[in-house]
Structure formats: C-alpha cells, structure tokens
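Mind looking over this structure? Questions follow.
Only one protein chain is missing; all other protein chains are in place.
This part shows chain A:
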Amino acid sequence: MGLDIEKIKGLFPVLHQEVHGKPLVYFDNAATTQKPKSVLDALTNYYEKDNSNIHRGAHALADRATRYFEETREAIQHFVNAREAAEVIFTKGTTESINLVASTFGRKFVEKGDEIIISTLEHHSNIVPWQMLCEEKGAVLKVIPINEAGEIIFEDFEKLLSPKTKLVSIVHASNALGTINPVKKIIDAAHAVGAKVLLDGAQSSSHLHIDVQDLDCDFFAFSAHKLYGPTGLGILYGKREVFESMPPYQGGGEMIKEVTFEKTTYNDIPFKFEAGTPNIADVIAFKSAIDFISELGKDAIRTHEDELLAYANEQLTQIKGFIPVGTAKEKVSVLSFNINAMHPYDVGMMLDANGIAVRTGHHCTQPLMKRLGLEGTVRASFAVYNSKSEIDKLAEGVSRIARIKNK
C-alpha cells in the first residue's frame, strides 16, 4: 500500500505556509529536510522536562537525559545496522565527521607519498579535508573521473588503486546530481589493496537502506538534518577496530579515562571521540526522526521518491529549453537542470516568486561543475512529503520561465 502523502505532510508544520502569496512548495530537501512535529516536540520536551548534562550526573534528570541520549545511539546503530552502539559517534555534521577521520585516522596512517582517492562528484566537504591532509603529509589526492551522465568510471577507479592507496573517501549519492555510486564494488576493490573506505552518506542516508556490515565500509558519515532531524548533529559510524586504532580527535572532558599533569589515558569508544558536552537535545530529538522514517519504512519512502523523480523527469523534459544535468541510471530523488540561456540564480528567484523553493548554484561541488562545463544548476530535490501536484507547479513555473526567455 502506498503512503498517505497528505497525512504525512500534515505532520510538518513549516510546510503549511504561503511564500510571496503562493503556497510553499519545498523542493530543497537535499540541502535540509523539514522536521515533523514529533521531532519539534521532542526538542521542547527535553528542555521542559529533562534538561541536564549527561553521563556523570548523580540525579534523576541527568539519568533520564543520559538514557534518552544513548537510546538514540542505539536507534542509529539499528538504522545503519552497526554491530554495536559504540561504533556510532556524534559530531556536528557530515563535514565534521569527515574532518574527524582526516585529523585522526589521516594524521596517524597517511604518510608522505601515500594516496587518497576521491571522485569528481564530491561535495567540497569531502575534498578540502583531504587536500589539507595531503598538503600537511606530502600525500597525493587522486580523483576518479566521471562520464557525461555523471557516473564514475569504475575501470578508471581500479587503475588508480595501488598499495599506496590508504583511503578511498567517496560519496554514496551525489548531492548535485543524485547519482548513486556503486559503493559495494568500490569498497571491495579498495579493500583488496588494503585501503580503508569512508562513505559520505549525507544524501544517501535518507533515501537508501544503509547496512554498514553488508557494505563493509570502514566509515559512514551523515547528518541528522537531512533525515528529518535537527541541524547541528552529525554521525560517524566506524568499525570498532578502526576507531580503536585511531588517536582521539579533540581533548577535553568525557574523552578521558584518567588525567594527571604527567599523562592522560583516554576513554573507550565512542566517548574517546566525543570531548565536551555533546548536542544533547538534538541527539535526543533525532530519535523521533528515525522513528518517523522507520514507521513509514525506507522502501515505501524510496518508492514514493522514485515515482516523484520519474514524474518530474517526464513533465519537465517536455518543456522546450529544459536541460537535465546528471542522467545516471541509478539516482536518488534529485533533479538538477538548467533552462536554456538562463542563469540558475535567475531561475531560482523566479521559482521562488511562485512559492517554489529550490537550490541554485554550484551546490558546493565546484570541481564537478567545472567538469560539466557549467556555472551551476537549478536543483529540485524531493522528500517523502512532496507530491505530484507540487511537481506540476514546478513544471508550470519552469515552462513559463522558459517561454519568457525564448520569446
């Protein structure tokens, strides 16, 4: 049975408003998704009833908050099918998760002449931390090329692999084009040369089933706010043995076992990587977001989003002047496009005038845009609460913009 989209939309207060006198159509979900009422209630509830610092408090509130906090960790463990909750670390976002790996794993294991492989599809947050590391260590950054459809060329990736490869850090689903990478094949090939693999799951985690044991990735990074959860919260999954081999990230409270002025011993994972008071409220509220997704079911969400993407493609390709960008066979529900001879900024602003929220520009993937010979694109990205009638509005808006420009 299909999902009741109107009912689901009803759970999201922010979606029920007018923008410039038109009902809001929110198609900027790859940037951040909206939050259901249950997540908002969990936030308020925490501050109204449970607020306290966790893990060391000797009172009822601290005990409750600690329990709820760790319950989210367990919920995430099941969400990505990690072996144990200790393999789930809280950060402030995918960006910090990647930076954590760069400054701990990278600092310890990457040496002069070693190689790190990324792809042309990467977000800046999966490029710059590695460039910084390579510069510091004298290591080399290698980039997997893509074809015109926006898919990585697997044979070229295989050619880049060598015993010098220490890490392959690759996006699971592209934020700019929606391309789903063949990550299982990539991970197997990387492991065959002894390299570790980090998956940037910022986009994939809300659309695809994530099973880190089946994938066998060494790290999986994602953000709560793209999963109907609060902003300012990221997750880094890592295999226990890999996490244990890594030095701590930041120094401070929580991450220690014992501190003397002569020497400090470090706490076990996950706390070794969680110095300082964490983002307690958002962690606790994130559990409601995971529950929301689990209740609907990832398969049902994916089916609905795939239908939306197919419908959008069907509607928009009929419009003269519509140029799709990124036509990979395997995609999440991201539709990047341009309108003939128009700057994406202008298109975005005209759609906004119609109440339609999209993203425009380079989407933090400047090297990808350069490879495609584009300054940017307009990106409409769909979530579970979006509907075909909203896509009709997008098609109508795009059609009007294209006509005015072509007249």
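We take it that a residue touches a chain if its C-beta (ideal position, glycine included) is under 8 Å from a C-beta of that chain, and two chains touch if they have at least 3 such contacts; residues count from 1.
By our rule, contacts and distances are computed from a predicted model.
Per the UniProt record, the chain missing from the shown structure is "Cysteine desulfuration protein SufE", taken from the list "Ferredoxin-like protein", "Sulfate transport system permease protein CysT", "peptidoglycan glycosyltransferase" or "Cysteine desulfuration protein SufE".
Of the listed residues A:E71, A:D156, A:D346 or A:E396, the one in contact with the hidden chain in the full complex is A:D346. Per the touch definition above, the residue from A:A60, A:A192 or A:I404 contacting the chain not shown is A:I404.
Among A:D291, A:E375 or A:E396, only A:E375 touches the chain left out of the display.
Residue A:N354 is the one among A:N126, A:N279, A:N354 or A:S399 that touches the chain missing from this view.
Of the candidate positions A:G2, A:G21 or A:G373, contact with the unshown chain belongs to A:G21.
Taking the complete complex into account, residues 20-21, 342-343, 345-346, 349-350, 352-354, 361, 375, 404 of chain A touch the chain not shown.
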